[in-house]
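A single protein chain has been omitted; all remaining protein chains appear in their positions.
Up next is chain A:
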Amino acid sequence: MARRSKIVADFDAAVQGIEDGSTIAFGGFALPGSPFNLIAALLRQGAKRLVCVGNTTGGPRKPRNPDIGMLVENGQVAKVICSFTAGSRASDVLPFTPYYERGEVDAETVPQGTLAERLRAAGAGIPAFYTPAGVGTEIAEGRETRVINGREYLLEYALPCDVALLRAYQADEAGNLRFRRAQRNFGPIMAMAAKLVIVEVEEPILPVGAIDPDDVHTPGILVHRLVHIPPAPAAIWPTLKETR
């Protein structure tokens, strides 16, 4: 049986063909799992009117690694769907904030568990679901709720994505992925929710079979393009001191 390798030459080849208007899921929670090199390539690639799905728009920490906020600054984003769309203190102004305030970019601020479940539902063939998160708050205003077994729930819709950009610890040539520790976060559910899954991989890409099937977090049938991350400074490898 022939098996095509999913390895592509570099980050630019990995993001080739991402179209204007795509909905893109960005993996990562804080540093672990964030696809910094693929975002850098997307900044060069230049696709426009993107809908960006991720935990946060990024910032205001410095030095900054590539994030959704940089795509906003680069004029590539129509809308973000995130659980953080503002700084946690009034003094923390996100790079994204002025664009949002001027109405140049739209945003949907979503409870983090609802964001995760909307992705999971999209990947599981479930069109919508009810959740208690957000009931009685501003985010539920004007939206459909339903009382089930005496408790009020808010209707939330699945969030299918065109593309997922992820960072994993290990992959084999068939695209089977292993994440390490808290790097897993949104990775497996974004891979399920997206039609095109592109992954930057920290360890050298392994031959098929090198990851035990029991240890695969995301099966290769969901993954389309893999790039091994070359050592710094040729690629972005965040260090501990950057987040302190």
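Here is the rule we go by: a residue touches a chain if its C-beta (ideal position, glycine included) is under 8 Å from a C-beta of that chain, and two chains touch if they have at least 3 such contacts; residues count from 1.
Note that in this section contacts and distances are computed from a predicted model.
Considering only "Carbon-phosphorus lyase complex subunit PhnI", "Peptide ABC transporter oligopeptide-binding protein AppA", "3-oxoacid CoA-transferase B subunit" or "ABC transmembrane type-1 domain-containing protein", the record for the omitted chain gives "3-oxoacid CoA-transferase B subunit", by its UniProt protein name. Within the complete assembly, A:Pro32 is the residue of A:Pro32, A:Gly58 or A:Gly175 that touches the hidden chain.
Listed residues A:Pro60, A:Gly87, A:Pro160 or A:Pro219: the one in touch with the omitted chain is A:Gly87. Checked against the full complex, the one of A:Pro60, A:Pro111 or A:Pro219 touching the unshown chain is A:Pro111.
Which of A:Leu38, A:Leu119, A:Val163 or A:Ile211 touches the hidden chain is settled by the complete complex: it is A:Leu119. Residues of chain A in touch with the missing chain: 29-32, 83-88, 90, 94, 96-97, 100-101, 107, 109-114, 116-117, 119-120, 131-139, 169, 180-189, 217, 238-240, 243.
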